[in-house]
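Note that one protein chain is taken out, while the other chains of the complex remain in position.
A and B label the chains in the order they appear, each numbered from 1.
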Amino acid sequence: MDSGTAVADRAVAFPGSVREALDAMTACPQATLVAGGTEVMTLVNSGALRPSCLVVLDRIEELRGVWFGDQEIVLGSATTCADLMQSDVRGVLPALAQAARSIASPGVRSRATLGGNLLSGKRPGGPAAAAPTRDLLTVLVALNAVAVCRSEQGWRQLPVAELYARDGGVNLRPGELLTALRVPTCGGRQGFMKVGTRAGAARSLVTFALAADLSARTVTCAIGGFSPLAVRVDHAGQWLAEHVDWENGAIPDPTTYPRFARLIAEGLVVPGSAGPAGRTTVAVPQSYREQAAEVCARRALVRALPPAGWLEQVAQYQQRAEFVRNRARVERAERGLPPEPPVPGQMPGAQPPGGGLSRGAGA
Amino acid sequence: MSEADAGEAGAHAGAGSGGWPTVDFELTVNGAPQRVTGAWVGENLLFVLRERLGFTAVKDGCGEGECGACTVLMEGRPTTACLVPAVAATGLAIETPEVHAVPQPDPVAAALAVHAGAGCGFCLPGIGMEMRALLAHNGKPSAAAIRETLSGHRCRCLPPERFIAATRDAAKTLAHKQAQARAQADASAQDAQDAQAERELQAERELQAEPQPPHESPIYPRVPAQAGERTQPGGRARAGENDSEHEQAGARS
């Protein structure tokens, strides 16, 4: 057993490499694998899971980190969501960074891992649980990621969508580890959107990821959130490819946007009722999810591939808005007012004695 | 990262009586080693810190990572201790609110006491740790950034404006202290070099606080760059750099 610190017995293992992790999993087949622990510990804290042996995966250097290659980017499966939000990743895979930012809270994001998000939920043969939403899966499906798995028998690479069974359960074999995700580099614009049950970090109702690759002249998009799986609507992307002005990265015909969105919504064949792992958990009508997917598709496409000639207008508009703001600032300074209208509730220093109310300054 | 079967433990059970394997390990809390013996393997870090080691400043609010009262700093990152298996925290630097209470409350705790002391106080230690991490990365957070950071914390007594005011207050105090420290450091040549490096780092941080990735702003799409643009090849993400959680969408900060 490898660990840098004193661990008395075999109830826990700290493998330092994938090889050692596989050995530990062979030695104790019913071990609970823990990377970040954000899902496992919720179950343990409530008593639903009583681990007999823990294999802690977050010390394995090969699994944590992001490697940038010429052709592809390799994401270690134990990379935390906080790591995925860093500027390096954000510059190359902005959709993934945006998706990671929409998960839970900073306290959870510093532990929750990419692999944990992808593998959350039921494993074949495991206890019934969960209907997770797997937000990061949506992005990886849109980016044509390849999952790399390792077991005693060797390596296995498969498109990330094939990691799952039809009912949403995970298709990893016993004794197999998900080690990395390989994402081919794609230039151009990507975006991620999430419609949730509240504004802050929320359970997703619909997640949407879109990637427009200008050099390869493809647009791919994936929809998730309504079930544990993410769905790619390829025919919409193929249809769209003919309607894009690839040189300028714009779309000449404005009716393309609603038509594309309509294709997305119609292509959304929902495997929502196939088995316990596939059951949707929020009582939201399917029509709303379809409509939300359509709206997200249209908006994402507008941001990725704006209407031709719009950019100039937008640049002008930006200039004008900046001018108006500066002028307002100057006028306020002339009148002796603060440069920005005050926001209520902020205490401007010590309150007057006697406890004055912290009243936000009025108009 | 997948659940194992929740069955009876096999022959690999440790010292505990049938079904409750125990572990012994050592944690580094507030810089000092703490030995833990006979802990059940499934205990979370919160339970060990509170019940076995006596660090009761960390509060147990929900057990599912939603309320943020159990927030501690692990390797400088805010972490909900209720979701960390205690034994998995060996060798990582853990910081609890107690270390900022002696000899006297630090600027963040003092600011919270002044602005947010009017409630029940249960959320304060967790919010304090989160704000310390935020201010270490972002010296002048905007109101929206503070709200996003607070979105993992549950406070039922006071509105977020109190915590925004407290964070700004603490930021001012810390900036003042940094300026003082910098002024003292400038006295010697060696320190002058360090100050220069720190200023550069600060400038770089400010630069990085204004990213321009695509789709940041809903109404101002980025002017398209060259097709196929990507960042520098090779290299690995630097662990520990964590300025991305508090970015802005536009120029306004």
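Criterion: a residue touches a chain if its C-beta (ideal position, glycine included) is under 8 Å from a C-beta of that chain, and two chains touch if they have at least 3 such contacts.
Note that contacts and distances are computed from a predicted model.
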{"item": "Options \"ABC transporter permease subunit\", \"Peptide O-xylosyltransferase\", \"Molybdopterin-dependent oxidoreductase\" or \"Lactate utilization protein C\": UniProt name of the undisplayed chain", "value": "\"Molybdopterin-dependent oxidoreductase\""}
{"item": "Hidden partner chain, touching residue among A:G91, A:G169, A:G196 or A:P306", "value": "A:G196"}
{"item": "Interface with the undisplayed chain - residues on chain B", "value": "17-20, 40, 42-43, 47, 50-51, 54, 56-64, 66-67, 69, 96-98, 100-101, 105, 109-110, 112-114, 116-125, 128, 142, 144, 146-148, 150-163, 215-220, 248-252"}
{"item": "Where the unshown chain meets chain A, residue by residue", "value": "42, 44-48, 50, 98, 101-102, 129-132, 191-203, 205, 279-285, 287-288, 291-292, 295-296, 299, 341, 343-345, 350-363"}
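The definition used in the following text is that only the chains that are shown with their structure count from here on.
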{"item": "In the complex with chain A, residue positions of chain B that touch it", "value": "1-10, 12-15, 19, 21-26, 37, 41-42, 44, 63-66, 68, 71, 74, 77-80, 82-85, 87-88, 90-91, 115, 130, 133, 143, 148-149, 151-153, 159, 161-162, 164-165, 168, 208, 211, 213-215, 218-224, 226-239, 241-245"}
{"item": "Of all residues in chain A, those that touch chain B in their complex", "value": "3-12, 14, 27-28, 30-46, 48-54, 56-58, 64-70, 77-79, 82-83, 85-92, 94, 97-98, 101, 104-111, 113, 115-116, 119, 123, 125-127, 129, 170, 172, 178, 185, 187-191, 200-201, 214-215, 248-249, 300, 303-304, 306, 311, 314-315, 318, 343-347"}
